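Missing here: one protein chain of the complex. Every other protein chain is in place.
Then we have chain A:
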Amino acid sequence: MTDFTHPFFIATQEVFRLMLDLDIQVTPPEQLSELKNRAVNVSIGIVGDLEGKIDYYFPESMTLEIVRILSGMEMNELDDFVASAISEVVNIISGNAMTGLFSDQVQCDIQPPSIEVADTCSNRNKSDKLLTLETSIGQLLVDIQLVKKVA
């Protein structure tokens, strides 16, 4: 059975390395302390051979730092500029993951991302396909909620 999480890990790793000069490591889910309260949730729909959505959760401070690295400018709040930039980063990661899936003969497309700030991500739709990741600027969680399309 194809591991759907692996292309998302590779894509996240590559995008963080090339765009942000950051390494990512897998961390145990119980150590995701930064995501226990308030998190920025960028959600992106998937259609095709697999259907569902991918939820990316970032601490707000990490979101601001990512956009600071990209723009070279200090960011103080999650405004339209920051929301758009982080959504595009997620769009790029997800698009690259689709390319990875395609090499495993799984053909899917992404839909436009949506963003919200969740007071807590404890009520998120907990799937069994979670990537819990750590970087030097914070922790992120990728919740992969995909099912094979019924023919």
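Rule of thumb we're sticking to: a residue touches a chain if its C-beta (ideal position, glycine included) is under 8 Å from a C-beta of that chain, and two chains touch if they have at least 3 such contacts; residues count from 1.
Note that contacts and distances are computed from a predicted model.
S.K.: Can you match the unshown chain of the complex to its UniProt protein name from these: "Trimethylamine-N-oxide reductase", "Anti-sigma regulatory factor", "Spermidine/putrescine transport system permease protein" or "Hemerythrin"?
M.R.: Matching "Trimethylamine-N-oxide reductase", "Anti-sigma regulatory factor", "Spermidine/putrescine transport system permease protein" or "Hemerythrin" to the record, the invisible chain is "Hemerythrin".
S.K.: If you put the missing chain back, which residues of chain A would it touch?
M.R.: Residues of chain A in contact with the hidden chain: 14-15, 18-19, 67, 70-73, 79-89, 92.
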